[in-house]
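Okay, so here's the structure we're looking at.
With one protein chain held back, the other chains of the complex are shown just where they sit.
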């Protein structure tokens, strides 16, 4: 007499606990198991800037939200249907986001007077009725875990560490997640620590069995697979997809991948990932600071490698002078900015889009760079390749603006066929390019305006370049006023002339008056908002910019063909300002600077306002 | 039977020679003597980036242009009426700018075959007739100088060094400049070297006498004093006026002036000047790099001093992260950017206005700073005081954007009465500012939104601040999304709310359809162009922005009241872009990036185009 | 005078401390809080300036003035403050990455100038806050997130680097040795000018046990060479002696004649001896001198600056703004 099963089209689950409780791992595992079932999904990890803020405090709370369903999912969900809290701090920190009626699973063992007072609960919320409007499951998670592990020779502390697996097991039962994957994962992870392995497996199964056997949970749920394009899938986060994109680009270009970087949240994982890729001939150089990181990348590019530097906002500020050198030398350089909350140190672990204008203008002189941005975690792969292609083919610094949200968030990814990745042709100069047999390093390809690029080791093309203004063609130092004016305009023309595809607008109705235009990681919430608006009968068009400098050639026309254009940004309207300045179109900005992605609801409401205005 | 005297209303003289020929000194002296006569004037020094490029080569040419007249003068003149060239390279480098009919005074001794070939003259231009359309005076300047000094025991080389004084003497005779000043100057300068003094004085007088006595110069000229406001005047360059302004600001604020700086052309002279001011209690700290320079200035500001940092474009790029810290800490900080040609090292000794957008946006996150700019050399004094006032009263970083042109150019200055300089009130916090007796460092003045500022040493107000986002009022670290949004908007509102005077438009006709709007050092050429257009019967309005962030409140209205707005800039249209983005007004940009100020003629023509369009 | 009656509590701020359980920073903090009353200064005269890193959270927990600045720049910011305000006691809190990676240049310049700042370098030989990458003090071959196959950089010896940068005071101590840490802080506070203290600090999360040899009761007495002025440089089992070429080496006590044992002298003008000491401890920590390596007198930077200002002012008289503006070359109109 197994329990009744309810079918749902989508669910949002949030795991919340102490930084030490392993919520990120728990979320990751549930995500893999979910992906395996063929649901579409998006995730949102959220952790404190401190490595381990003090146990049991609100700042110490770490959470992981997962949104999965039987249809296309593009956001981690506005608010959880199920909230799992491992201690009072986690409840305190997350209850505000949790709508009445939601299910809350609580480890009541942790709700001691001491822990409660730590976060300012005078009485125990799971007993004082303050949570009556929620479906509360208060379980002795800790003691059940410890109990299940009694047969092992572990200290209580060690045993308690497995309580996250107990919770995972329980949730896996509730939502019919397969267990084999996680069991394999644990077996691999703790291969060297049989006792710990045993503890985790036991707790995991105990959690599952608890759901299966006890009365506490009357029903379980299933969420059917989402219709997805045929093919082989994996789950991937933005930083990993980006790392893979860089490796792929170097392969299709046939050049060495060189990363010069200095660790910084939330960009460090790209360094970590690429550091593993020695067998691809990838060189990672952990520099003494950001300036050395980009400097070394420029040096490598000068030698013919694909020079990359990765950082976040404060690092961009430091790199800006050296990036200007890259502009003057016209060397390939990819600058990856995984944006975080600013200004200054700001909110290191939170997301934001506030480095756009810095990327555009944060250098002395007229110093144009290409700027592009990925829209989703998996999109980082393609955009990284695109950044490398432009950098190599046009000999120019290219900014890739990711952010903390897509960097750490993840989604299913249809694994591309490596042969389908278009080759990148660097065509280096190998012989003189002028009648008199001289080599002119600043002679340009009439098509792309890319300069002739000869790398050291190329016989007969020895030449010198530098950051002082250079004479057209020869590249020699020149203080000539007319030459300077020409070179400034030529560098600008080169970047403005980078070929980028037209902007595609999604407007099934073909009758929309309002266009919602975004860039970067706002894609998900904008997409979801536009979908739900259409479901409620509104005609809304959506377009998303991958190329910000240069803009797609048809952007002006697109803007002109809508009565109103709404531009949601996680800043104070930086893209909006660029568009207004460029096209004199009075776009409506919708700005939030909360260190968090937009919720679908926020954008729905903002769009409704514009529709009704 | 003295020679006839012709009266002129204005003259443009350019001294040009080898870097080693002392042209800058010659120009400076002629300028002082001219100022003394009560002419109005503007100067334009122009020298190579190398300390001493090789002798006799075009890159080694150094020149000094002086424009003086009996009326208001605002530019150094488009082209010289009189060109003094000390060698073939100087001729080669300057002849293009010199209109036919102009007078050219040449040291023919230097026109040897060797020197001629050095710069690619096949034949001698002063003999081959190629200069027939000019009034050529080819004199043996060198030998005459050496001859005049025969009685002294100097080597020929030493004697030759005085030839610039011979030229100065001659020009002083031609234009009736008084000699006493320069004689005093030389006497003071070479007090310790009687022989050299003797040589210079003798050469100077010999030059004068040569004009007086020989047939070569038939007439001499006089230029009557210009009508100027009554008062005591001196001649002053932008960098000096700026330095004085900083010292004055510290005095009227009653705080220590602290300069943290790293040398860079063309800003170094501010460091040099302030380093002399020990007796004013000024502290100058020559830091190990730009970051340390601004860091030390911030540290000093934190302690209650007026922290200043001076640099040029590349230095701003490096300082940007630390400036962001200043934005977050909300400390007084004045950042002086003496702009030069960019990008990268660019054209270090040339002028440009291309750091405006860097000053506005060159930092990570939403990081607003005040931006103001002086219009003329003497204006630097007032603008420097204004920058300090805003920084101290609003607790904010303030950018002052000067450039190489006004930094090194000079003009007469009506010396202000020190008592007329308005006091600056810093009002530091001295006691708790909350009911519960706590000190809240981020509690704001409702008027200015300036935060409460208590400096170390203030008993009972001990507190900690930092670059991580801070909670409203308390300034404690806060990761709260709503608080971040609030603080980002509050910082923006504070800067946007800085009180700045309305923009004043000059339109005597009151019927102009076209407004020429500028900022910074373009004031002079715009003013001159507008004057000459009016003289030829055109109605043109002029307005010049001292305050760029925030803009004057009435700017939108001003823009709206003209059919066309022309914005000339020495960049690719940075202010124009800001205005378009802010007011959606289709201003017409007129851009040049030649490392040189606009000529009056350029702006006249650009304006005529707009008028006739 | 109230300051004389201050206690540890007076220096503990209300902010809750946010380090991982077991982090060495806790003991350094509590030792500092206990030590500060010794300075005999009122709280408002004390300023802590830090960069970025776990260690750089330190100032929040002290009830003095403090600034949590940006990565690597604390020595520059503190130099500016110390120059501008010689009345303050200025302390810099920094990590091995903060001070030796991104901040290396500011560190060495602050030391050569002898700026009046006391620099506490929390050396856990790892980047803690960014979750565990190797640092400039990590031993070669270290496996970390950014060096999965082992790091390839030769580490700095912070002490050697400081001595090469003309430091007038250099010391080393250990987070967990309260007493030694206290006496080292005391010596640094007494020194006029820049003082660098390298503090071995355990990071249980990303580099646990890095300093076990100098902490484990069964090894530390053999390993630690406690430097005390005038006393022989010895551990329980080993002694430091000179070899022919000016270097120092460590020999088993049994093998050396006591007369050969080096007597510590922190006041030698020539930094060579201190430098030799700094070479005794490789990154493997076989033999580790702790204590004050070097402590010599050199006029502090801000003293020189203010001396110059008063000398010039005495000579030229207090500056007169009106005279300055007028300069020498003026003319009257009308």
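Of note:
By letter and in written order, the chains are A, B and C; residue numbering begins at 1 in each of them.
One rule holds for everything that comes next: a contact is a pair of C-beta atoms (placed from the backbone, for glycine too) under 8 Å apart; a residue touches a chain by one contact, two chains touch by 3 or more.
Fair warning: this is a prediction, and the values are worked out from it, not measured in the lab.
Within the whole complex, touches from the chain that is not shown fall on A, B, C.
Set against the missing chain, the residues C:104, C:213, C:289 or C:319 yield one that touches it, C:104. Although one chain is not drawn, the whole complex shows that of B:260, B:281 or B:314 it is B:314 that touches it. Checked against the full complex, the one of B:33, B:288 or B:411 touching the unshown chain is B:288.
Interface note: of A:70, A:160, A:289 or A:569, the residue touching the hidden chain in the full complex is A:289.
Checked against the full complex, the one of C:150, C:209, C:252 or C:317 touching the unshown chain is C:150.
Within the entire complex, the positions of subunit A that touch the omitted partner chain are 32, 35-36, 38, 181, 225, 228-235, 244, 247-248, 251, 256, 258, 260, 277-281, 283, 285, 287-289, 291-292, 295-300, 302-305, 307, 321-322, 324-325, 329, 414-418, 456-468, 476-477. Mapped onto subunit C, the footprint of the missing chain covers residues 101-105, 108-109, 112-114, 136, 149-150, 152-157, 160-166, 242, 245-248, 265, 268, 270-273, 275-276, 279, 298, 301, 304-305, 308, 311-312. Across the interface with the omitted chain, subunit B contributes residues 50-55, 57, 59-60, 262-265, 268, 271-272, 275-276, 278, 284, 286, 288-290, 314, 344-345.
The rule is simple: only the chains that are shown with their structure count from here on.
The distance from the centre of subunit A to the centre of subunit B, each centre being the mean of the chain's C-alpha atoms, comes to 46 Å.
Centroid to centroid, with C-alpha atoms defining each point, subunit A and subunit C lie 39 Å apart. Touching two or more other chains at once are residues 52, 68, 70 of subunit C.
Each of the following residues of subunit B touches two or more other chains: 321, 324-325, 329, 466-468.
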